[in-house]
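With one protein chain withheld, the remaining protein chains of the complex are depicted in position.
Right, chain A next:
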Amino acid sequence: MKKILVVCGNGLGSSMIVEMNVNAILKDLGKEADVSHTDLATAKSEQADVYLGSEDIVESLEDGKKNVVKLKNLMDKNELREALENNL
């Protein structure tokens, strides 16, 4: 199963909301994945298949190896759905 990690600055508020949105969309798409959320510092050392977060935050995760998906508007469910469809 693929692992999706949602990342925000604090790893408490917005990333948790996005995690709930991701779960809802995955259910809708009929796909399964292991979804969790965390803060930026932890994300750097945690393994995942997809790193998801707002543009200005997850930019610093890019090291050429990680699959980092940058969202313009974290709360836009259509953008999120598109990003998930393209990356799973």
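Here are some notes:
The definition used in the following text is that a contact is a pair of C-beta atoms (placed from the backbone, for glycine too) under 8 Å apart; a residue touches a chain by one contact, two chains touch by 3 or more; residues count from 1.
The rule is short, and it goes like this: contacts and distances are computed from a predicted model.
The listed choices are "Ascorbate-specific PTS system EIIC component", "proton-translocating NAD(P)(+) transhydrogenase", "Cytochrome bo(3) ubiquinol oxidase subunit 3" or "ATP synthase gamma chain"; the UniProt protein name belonging to the chain that is not shown reads "Ascorbate-specific PTS system EIIC component". From the options A:Ile25, A:Ile57 or A:Leu84, the residue with contact to the chain not on display is A:Ile57. Although one chain is not displayed, its contacts with chain A can still be listed: residues 8-14, 16-17, 20, 23, 37-42, 54, 56-57, 60, 72-75.
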